[in-house]
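The block underneath contains the structure these notes are about, expressed in structure tokens.
Heads up, one of the protein chains got dropped from this complex, but the rest are sitting where they should.
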Amino acid sequence: MLEPSLKIEELAFAYPDGNQALFGVNLVINKGERVALLGPNGAGKTTLVMHLNGIHETTHGKIFVSGQLVDAQDKEGLKKIRSQVGIVFQDPDDQLFMPTVGEDVAFGPYNMGLRGAELEKVVTKALALVGMSEYKDRPPHHLSFGQRRRVAVATVLAMKPEILVLDEPSSNLDPASRRELADILRSLDVTVVMVTHDMPYAYELCERAVILSQGIIVADDKTKNVLTNEKLLKDNRLELPVGFSIN
Amino acid sequence: MLEPSLKIEELAFAYPDGNQALFGVNLVINKGERVALLGPNGAGKTTLVMHLNGIHETTHGKIFVSGQLVDAQDKEGLKKIRSQVGIVFQDPDDQLFMPTVGEDVAFGPYNMGLRGAELEKVVTKALALVGMSEYKDRPPHHLSFGQRRRVAVATVLAMKPEILVLDEPSSNLDPASRRELADILRSLDVTVVMVTHDMPYAYELCERAVILSQGIIVADDKTKNVLTNEKLLKDNRLELPVGFSIN
Amino acid sequence: MHIPDGFIDLPTSGIFAAASAAGIALSLKGAKKSLDEKSAPLAGLTATFIFAVQMLNFPVAAGTSGHLLGGALAAVLVGPYAATLALSVVLLMQSFLFADGGLSALGLNIFNMAFIGVWVGYGFFLLIRKLLPKTKSSITIAASIAGLLSVPAAATGFVLQYAIGGTATFSVQTVLAAMVGTHVLIGIGEAIITGLAVGAVMASRSDLVYGWRGNSSLLEIRKSI
Partner (left out) sequence: MVRNINKIEISHTELGHHHGHDVGERLYLHRHSIVHSLPPHVKIVAAFMFLFVVISTSITQWQLFIFYFSLILLTLTVAKIPIKLAATRSLIEIPFVLFAVLMPFFGTGEQFSIGPVDLYRAGLLAGLSIVGKGTIGVLIAIILSTSTTAREILRGLEKLKLPQLMVQIASFMLRYVNVVTDEMERMRVARASRGFEATGIKHWKILATAAAALFIRSYERGERVHLAMLSRGYDGVLPHEEVTKVSVKIWIKALTLPFLALLAHLLMIVWK
């Protein structure tokens, strides 16, 4: 059988100041799935996401990416995993660091060995996808928030990851960009984990939804079932917007 | 006649690197109005907002807050205007800087002269409003993004401004917090300017909507009219979410 | 205390350049063990802070300039080896970018600030930490006192170099008195900054402090579906 894209076992984590954010998360995501990761503010979604490529060291529990254990000690393995798992951070300022947008998007592919015309092509394409081509020579920190978010998405797309993890990708995007991003995600043949507070967006894009609450998974089902289970939603500070209905 | 809360005349602005973001904005907002400021990414919304209390110096055009000119040279006047206009920034990291959440919320009221029990009361109340009371002694930069956003709102509420300007306040908030924020805003007797990409939210909360596009105001009408004018929406990269309908 | 070009003669500069190169080589060996993925950027940030703080140059009585050194601070935060490297980098960049400290005097400056400043500071830190109870505030106090003492120590290094190869005509005694005297004063500022910075890091990210190894808390596991 095919190894699942992601397999998380009993993952627990406390921040250095002692705050425990994850209390034993178990989750399996198969290749090609698109899964929405829902949950109230402070549930631990970002903390979980940061584990998926070894940014937070796994101190308790295990994570497997395409069958390979994420292990902070194993530098080579980590490097490989990081080229497979692309994370779009919740805060674009954490993601962008090069002097120009173009260099920033080129950073990942460059490290993967691309050079010259090939590199150029990847960068141009990624920027075109998110509609930021004309900003190529601008410094990223001189962009509007939504523009920074789009560039952040481009930096990750340019790396062609097999597993794409997006932490609230739609926030601060204008509605058209939001739809365009959905179109991009649908067109890619990758596993997608998307953290979001935007229920309609989750419904539109993901077949399956998982709710993380207070550091554990409390629901894992078809998105439709999750979003129509009123008690479940209410218990986890989730609701559908006024004026919105499923079907 | 009563002075309008905000009066903006021919406001134009270029960033130090030469990028012009505003090209002559005219806008009048009366006392007690709640106005949604819509527009695509990079339209200049944040740039406009940053002018409203003199963070960006007005280089061309004029801004009046309750009839008083915003003038970077007039330190006293500016101080008064800053106590009247409360801005919730798009990025909570731009807002929070003290070592603990409690100190951060207390900062504004303290500068306005509040001390002791009175100060304590204001802080407690503001934190309770956004549901962050138990985080009072935590450092703000150790909170989740949504939690930081809520604290950012609290820091501004604690100052009891007459004009509340919110730059994408609902982004990164979980759906329940989003509704709670709407309830708070409705309960306050203040003028509200809200930048948002969340059309249903704008519709729910604001009577009037203004579209800023490429640095100028291109529409100013009842929110309902704006959101039902398909051509207008389309021209400005705005759309209603799938599954959402007005009436 | 950044020595410019032509202030100490060439042979002396050469000797100290060689000494500095040797010291850096040793520190590279030592730092390899303690610097990992996460602490390498901390060394960079420490360098940045020291860089920023050292930009505040103010003249000292006898004519030379004084400023904070940051040697003890760096040693407590990232360990003495990485601190030596961080300070050397600061001095290198200062001389290349800002002409602060002569290019030919780099060896002299690195010796005083990146070696004496760091290692004397770290030595005192270890000593004082031993004398105090094992608490978080002891770390802050020890770092602060170490900061105070490291400054005149580094100034003494300057006097030594001056005695060997100084091109100026002031007597060594005069320079010694002036340098050490004023640097005790600067040391007080150094102590305050070091204490504040170490205290702040201890308060919310004690895991980052090299001179303190706290015990990690136990994790609780809850039932998930």
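First chain written, first letter: the chains are A, B and C, and each begins at residue 1.
Here is the rule we go by: contacts are C-beta pairs under 8 Å (C-beta built on N, C-alpha and C of every residue); 3 or more make two chains touch, one makes a residue touch a chain.
Just so it is clear, the model here is predicted, and its values are computed rather than measured.
Across the entire complex, contacts from the unshown chain go to A, B, C. Which of C:Leu108, C:Ile128 or C:Val201 touches the hidden chain is settled by the complete complex: it is C:Val201.
Checked against the full complex, the candidates B:Ile163, B:Ala176, B:Ala219 or B:Leu240 give a single residue touching the omitted chain, namely B:Ala219. Annotation for chain B: contacts to the undisplayed chain at residues 10, 12-14, 16-18, 20, 23-24, 26, 53, 55, 59-60, 75, 79, 82-83, 87, 89, 93-99, 103, 107-108, 111-112, 139, 141, 155, 159, 215-221, 232. Touching the omitted chain from chain A are residues 50, 53, 55, 79, 82-83, 85-87, 89, 91, 93-95, 97, 99-100, 103, 106-108, 110-112, 115, 139, 141, 155-156, 159. Residues of chain C in touch with the missing chain: 4-7, 10, 24, 28, 31-32, 35, 37-38, 40-45, 47-49, 51-52, 57, 59-60, 62-65, 85-86, 88-90, 92-93, 95-100, 102-104, 167-170, 196-197, 199-201, 204-205, 208.
Following the convention adopted for this analysis, only the chains that are shown with their structure count from here on.
No other pair of chains shares as many C-beta contacts as A-B. Relative to the C-alpha centre of chain C, the farthest chain centre belongs to B.
For the pair chain A and chain C, the distance between C-alpha centroids works out to 41 Å.
The mean-CA centres of chain B and chain C are about 45 angstrom from one another, to the nearest whole unit.
Across the assembly, chain A contributes residues 17 that each touch 2 or more other chains.
Taken residue by residue, chain C touches two or more other chains at 204, whereas all remaining positions touch fewer. Residues 15, 17, 19, 39-43, 45-46, 90-91, 93, 138-139, 142-147, 149-150, 168, 171-179, 197, 199-201, 203-204, 237-246 of chain A touch chain B in their complex. The touching residues of chain C, when paired with chain A in their complex, are 37, 204-208, 216-217, 219-225. On the chain C side of its complex with chain B, the touching residues are 200, 203-204.
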